[in-house]
Every structure is written in C-alpha cells, then in structure tokens.
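In this view, the complex is presented without one of its protein chains, the others remaining in place.
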Amino acid sequence: MALGRETAMAKSLITIDDFSIGEVNGIFALADEMSAAMPDQFGLCRGKVMASLFFEPSTRTRLSFETAMHRLGGSVITVADPKATSLAKGESLADTARVVGSYADIIVIRHPWEGAAQVVADYAGIPVINGGDGGHQHPTQTLCDLYTLKKERGPIKGLKIALWGDLKYGRTIHSLIFALAKFGADIIFCPSPGLEVPEHIIKKLVMEYGGKVEKYQAQNLAGKDVMPLDAIYTTPTSPHQLAMMPDVNVALELKGGLDALYVTRPQKERFTAAEGQQDLKKTYQVVDKKLLKGKAFQKALVMHPLPRVDELAYEMDADPRSMYFAQAARGVPVRMALLAYLLGAKNIRADSQEDKALPKPDYPVYRYESGLRCPNPICVTGQPSEVRYIRHEFKMVNFKPLTLRCIYCEHGFEPKFIASTEWHEGKLATKTYHSADSHWLKKIKAENLIIFDSVEAAQAQGFKANHLVGGGLEKK
Amino acid sequence: MALGRETAMAKSLITIDDFSIGEVNGIFALADEMSAAMPDQFGLCRGKVMASLFFEPSTRTRLSFETAMHRLGGSVITVADPKATSLAKGESLADTARVVGSYADIIVIRHPWEGAAQVVADYAGIPVINGGDGGHQHPTQTLCDLYTLKKERGPIKGLKIALWGDLKYGRTIHSLIFALAKFGADIIFCPSPGLEVPEHIIKKLVMEYGGKVEKYQAQNLAGKDVMPLDAIYTTPTSPHQLAMMPDVNVALELKGGLDALYVTRPQKERFTAAEGQQDLKKTYQVVDKKLLKGKAFQKALVMHPLPRVDELAYEMDADPRSMYFAQAARGVPVRMALLAYLLGAKNIRADSQEDKALPKPDYPVYRYESGLRCPNPICVTGQPSEVRYIRHEFKMVNFKPLTLRCIYCEHGFEPKFIASTEWHEGKLATKTYHSADSHWLKKIKAENLIIFDSVEAAQAQGFKANHLVGGGLEKK
Partner (left out) sequence: MALGRETAMAKSLITIDDFSIGEVNGIFALADEMSAAMPDQFGLCRGKVMASLFFEPSTRTRLSFETAMHRLGGSVITVADPKATSLAKGESLADTARVVGSYADIIVIRHPWEGAAQVVADYAGIPVINGGDGGHQHPTQTLCDLYTLKKERGPIKGLKIALWGDLKYGRTIHSLIFALAKFGADIIFCPSPGLEVPEHIIKKLVMEYGGKVEKYQAQNLAGKDVMPLDAIYTTPTSPHQLAMMPDVNVALELKGGLDALYVTRPQKERFTAAEGQQDLKKTYQVVDKKLLKGKAFQKALVMHPLPRVDELAYEMDADPRSMYFAQAARGVPVRMALLAYLLGAKNIRADSQEDKALPKPDYPVYRYESGLRCPNPICVTGQPSEVRYIRHEFKMVNFKPLTLRCIYCEHGFEPKFIASTEWHEGKLATKTYHSADSHWLKKIKAENLIIFDSVEAAQAQGFKANHLVGGGLEKK
C-alpha cells in the first residue's frame, strides 16, 4: 500500500527510549543554564509555532509546555477540547498530523489511545513530543522526575527508588521505570493490591536492561513496619545478594533507606468496569506523616507526578522531603530545554560513555499482512478511524516463547500459530500452520515467518492446520 | 428602530463575492511573496490582536488562521468552545460582535447559523472574516482552493472542474461554485444521490454569472465508465454545443479530461432527520484508485477541503495528482496575506480588467416591516436571541416570479402575496392584497411594494384579500 508515510522522520520524543543518556544529561545541563538566566531565553524561538494538541484533560502538562514556549518567545496554537475538533467529524490522527504538521514547527500531543503519539510522529513531518498516550508513556514527566532526582541527589546511578500505588495504569510510572533502569537505579515496586506493574513491562525490563527482578509475597515481607512490596529490580552494575536470602535482605535493603518514594494517584479513569466495581481505591494506602516516620523514609524524597487526590496527605506539603511542587515547577525549564533542542535553537552535548555500555536490542520486525492485530483494546491501531491506513507492525522480541511487541503501544503478546512464506510458494499442499510453541518455530527463518492469532485468520489466508495442532501434540 | 448598527463598515470577507477578481489575485500574489520569505513576515502585524471565535468544531480553519496571525507576529484571543461563552447566557451575536470589536483588531468567526458572520460584520466595527456559517459560505477555504488551482494549473479561466459528493450541505462547495463561475471555469456537478446543489444556488449562477446550466438524467449519462452527473455549468465566454446533442457531448467533454476533481465529505451533521434515516452515506461513492483510472481523470488534480472520512481512499495519498494536503498547507500563506491586507499592513494591486467585464447586479432591497421572515430555519434572523434587534431585509432578485433573497443567509424564496403602500394612505377601502404572481406585481413600483408570506400576516396589518385571491382567479 502506498501510505505516504514520511520516510525522513524529524527527531521526536515519543518514549523515553528515544533519548540516550547523553541526550537526557544534555537537556538537563541546558535546563540548568536556562533556569539561571530565564529572561535571556525570550526570543530563542521567536517566530516558531508550537501546536499543543490535548485530546485528554490536562492542566499541568499543557500549561507548562505552553509556558515554556512563551518563555522562549515562541507562539502557541492549542486544541484543548477534543469535542471541538475535526476528530469529532471522524478524521484520522494521520490526517490531523499531516495538516497540523504543515502549519506548526513542533507538536505536543496528549491522547487517550496508546501509540497515538507514534502515529502523529510518523505523519507530521515535524518534531513531535508525546504528552501522554493512554497508559503507555509520558516521557516529559519522566524527564522532570529524573531532573529532580539529579538535582536533589546527584547522579541517578545506584539510587534506590520506591514506586508506590497504581503501577498498572500510571503512564508516568511506565516511562519512569525504563528511565531509572537505563540510568542504573534500583527500583522497589510497591503497588496497591490489584494495580501491579504489567507483565510486559517486567519482561522488557529483564530482556532489555539486563537487570534482575525478584518477586515477593507481599504478606511475607511487607510488615506494618516496612511497606507493601511486590518486587525489586536491581541493575546489573549494582549486584545484590537479595536472591540468596530474599526475605531478610529486602527488609535490610529498605531499612538502609530509600532515596525517593514516588507516589501515584489511582488512575480510576482507566480502570476496567470490573476494577471499578472492586473499588481498588479502598485498599489504596495513603502516604502521610505516620507512614513516613519509618526509618526507610528518613531521607527519602517524596515525589508525585500530580494531580493528587487522596493518596498523599496535605500535611506533607510543608515537609522538607516533599518534592512534588518542585517537580512541577521544574517542568518549565526542562520543557524549554527540550523545545529549544528539538527546534534546533540550541545544541546539546549528547555523547556519553554510559550509552555505549547499554545493551542495544535490535529486534526483527514482523510486517507480513496475515491479519495479525495488537490485542490491546486501546491501542491506536485498533480504532475505527485509524484502521483505514495503519500499517500493523510488531517487533519480535522473543522466540521462546514467540513474543511480539506492537511498535505503537508496545504491548507484548504471544501469538498462537505460525507458518512459513517459503513452504507454500507454488506448493499448496504444504500450506499448513503450526502451534507457535512447536519445534517448527526454530525451523522457519524470521524473514519467512507468517504469524496468526486465530484459526480463522490462518484459514482466511488458505492455510490448513498441521494434523497435530488440534490435539496439542506438536513437539515443543 | 434605532439599531445602532455601524454605518461605516470595515472591509470584511463574508462571502466570496465580497472580493473582486483583482483582489483575489492580489491576495495570491501576496501569499506567493510571503511564502518565499516566511521569517520576514514576523512583525508585520506586531501588536495587533485577532479574535478567533469558533462556535462550531474546527481544527484546520481555526489553527491555520491562528498560525497565520502568529507568523505575522500578531496575537490571538480564542473562543473554541461555544458552551464556555456568554452566548450560553443568551447573549446576541450583535452584542458579542460589538464587545469583541472593541477589544480586537480583526475577527474570524465560525458559526452554525447561516448569515451569522454578516451580523457580526454589521456590528463589530472592525474587519470580519467568515470562517464558515452553517451551510452558507466558507470563503477562505475557497481562496485556498483557487490558489491551489492557480499554482498547479495556471489561470482558472476555462478550467474544467468536477464537484463530487455532498453538493447540498457543503458550504465550501457553495463558496467555490460562485468563485469558479466568476473566474470563468466550467463546472461539472457530480452529486451523491439526494445531495444535489440547492435550487437557489443554480438560479443565482444563471442570473448573476450569465452562464448556462444544463441538467441531465444521471441514469442516461453516468455510465460506469464516466461518472454520476447531474448538471454542467458553462461560462458565457466558453460556449459549448452541449445543448444540441447533450448525451454525446457530455461524455466527450468528460473524456477530454478534467482539470480537477473536487471531492467532499457527506456533511451528515447537517442532514435532516429524514435524510439521516435514508442513510445517504450508503450511496456515497468512494473516490479511489480504481475510479481515478478513467481517462477523464488522467491529469485531474484530486482536491478535498478536509476533513475526509471514508469518501476518499487513503491509497490516493501518495498519488501525485492528490492535492488535498497541499491545499491545507497553503491555507497559512493565503490567510497571512488576507489578514495583512484587511489589517492594512500590506497593500495589494486590486484593479483588474476581468472585474470590469463581470455583470454587476444591483437589486432593489425590500425593507418594509410587513412581518416577512426568511424561511430558512437555520438563518440567523430567525433565532430567539437575534430577533430582538435584527432588521429583516431581502434583495428582490427577480420579479417573474417575485423572488426574494435574504441578505444574511442568501436563501431565495417566492413569497405569496403583495400590496402597495400607496393605495392605503388614508384610503382604507383600497387596502387589499393580491397574489404575488398576479398582474398587480407589474403595477406596483418596487419602492411601494408590501410583501406578505401568509394570509395571517396580511390581515395582521389590516389588509383584506382582493376578492379574486381566494379562488386563484387573479389574472397573471
């Protein structure tokens, strides 16, 4: 299909992985420089136009981006109400991206669909910044978080950061986890019951950042004197002995003191109907003075992406450990630095030794049109207005078991059936499909692989079942 | 009534007729000049404020106007959500216009009521640009369309342009038809069934632009090898022999090749309830590669005002004939030129020989307060918030039959009854009214005419029926 998708994409920030450690540090150095001489920045982006497209409620992110652009002397065009746009007439994101891309110099987008910012970046032809896409990522919030950690605690490498609350739907959490892992911090997961970190994120952590994740029974470890605990991720360069005597050492680890406690709001607007009925908010533990009297928290920064509702007590506002308003305030210089960098108004020193040490996964991409679809219901690729043009692509991130990751929303899943393009070229009799977990997976080259997620999809393309598929008898 | 309406109105753009051919060409020359040196334009409108009042959903129009103003160095105040304004408290358009007119230097308005932009222009005291008023007009879209035609095909005179899809509700279509006629293009109407060009527009075409409209039976002409066809408008300076052998020649005409195919979206948000139930979208033919393989389309530009939904296939996006994204992108320099011109920041050479050749209709205006109202239900003059002050006026565009045109929404209609102001001055006995299609019409001077649309209205003003009215026996 002729898709008209831009071939030369502008430098964008869609997930936190789009920026190297060197780039992030460069942005931070620029933010420091700008903070120190704020009035001098006015005029830096004179004549440039930022499109601020917010298809979900926002105060903080939108207003801080707009403030940042104004402080650079640039102009802003805004969509703050999704109902007041052409999307209400059924326009696709690709069309909106192309049109706005022909007006403005840079786009900031927030959208409820996961992967939406990637689609906009694919078609806009100008730099795009993800201001939050569903439960996927919110990379500029992560920049503000890291910037605060760095300013308050120095290098992030080796810091112990506890993540607290809704680790399932908090997109700020998902961006932050990967960033902390990349920078070499240790992460302690303290989810509210039922709101644990999604499995695909844990898998990505292990596979791509090389660290180690230890899971615990919350009831064993999280005594009232410590905290609810689900898992600890430790970076490869800071080995722990947790695995040997986990129960004891975790407690020790925590008693050694956290560097920061990152609290999140229950993202109830993303809860499923079933979750809404379970009332997960009831078991959501409030972070207050009493909780933070524990030894582990003595020097811990208290962080929160805001807005807060009830999960973080107002009595903490005057506590010197509380950093959440400083986090928000730092959003302006960080976003100024980011805008100036992506608009080419400022250069940064982006080379870093640390980046060279990081693993660089280079997964093969699955593009064959076999009807395979991302199973995530809020992925951008499944929306009626987008299916008309979208190219379904998946990274093959694992072969044992076969695991695909949508290139838009980054959800991972294990498809059921496989076949080969080679076998049936003119040889109809061999046009058979197999279980994805059968020994055939090893025999088919990645570039020849055809993948199906259902019997119907395989049959629709003229494939017949291998006679062993049905009985589950295929050799593994 | 003392209405306080401004007597000296600022130069505005409400319908495409407000600009002469010379002015349009001058705007285009300025747009070319600005495109070539975009950064130099910043500062041209420094210190000027544009009010962007959008009382209907919009992305493209609003954002491109706002971008244009910013690229000129001006400022923007925006209303993007009608529910968040004083109109929600029942304020009239006239009051809004007067107040915003005392704040800003220029107003861009989009509104669901037809004629709304005219009312705003009447009261604002500053230049007003119509950004779309109901199904009436959208003149700046037309400027972008003409600009694209001119840049891609040279002079518009003599071009053959097919209009495709919803020709009933598409306001961009209505502005475009008159502009094409004025510039001397031939127009081929290809409506989706049930969405034909309204009769009052066809009439205006014939009466005011001097051209010829030939109507065809779609079933006869529109073979599968050609296209659905409703009528052809040909300009007076390019006479055709269509009328002599219509069936043959239309096909020939089309086979000769179109210069542009202008596709439109079904404006389902304007469909009547009955139309919604008929599901006019089902018979709406999609424009795709297959359709455009026809010889007639070989060199045709594919145009669309956007947003599109399903009527124009995404596979066309990479086709070199496709112009719709270029049309949108050109909205910025065209609107920059327009703003700079209306704000007096730039002059244009507006004189043109072509304008002198155009017919200049000078219709008498009917202003007598006889209770006559525009029958268009979404005309601004019939809305509860506006009837408190509005002056009902109509151009008398025809006397055989008597045809009035609302000066706001430009709907034409044929009222039923007439009388004379002369007859009853002190002579009560002769205070009678007559059928509008009777011979009395010729006997009453235009300036003495009283017009009623119902028996009740005539009686309310103390008129009695001529004894022949009831029986329909009045001499015609």
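Note that the chains are named A and B in the order they appear, and that numbering of residues resets to 1 at the start of each chain.
The definition used in the following text is that contacts are C-beta pairs under 8 Å (C-beta built on N, C-alpha and C of every residue); 3 or more make two chains touch, one makes a residue touch a chain.
Computed from a predicted model, the values in this text were never measured in an experiment.
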Listed residues A:307, A:377 or A:401, member touching the removed chain: A:307
Identified contact with the non-displayed chain, of A:11, A:70, A:203 or A:388: A:70
Absent-chain contact - pick from A:35, A:58 or A:398: A:58
Of B:80, B:144 or B:261, the residue in touch with the unshown chain: B:80
Interface residues of chain B (partner: the chain not displayed): 1-4, 46-47, 49, 51, 75-81, 83-91, 94-96, 98-100, 102-104, 388-389
Absent chain, residues of chain A that touch it: 39, 42, 54, 57-60, 63-64, 66-67, 70-71, 73, 78, 80-81, 265, 269, 306-310, 314-315, 317-319, 325, 328-329, 331-332
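Throughout what follows, only the chains that are shown with their structure count from here on.
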Distance between the centres, which are taken as Cα means, of chain B and chain A, whole angstrom: 48
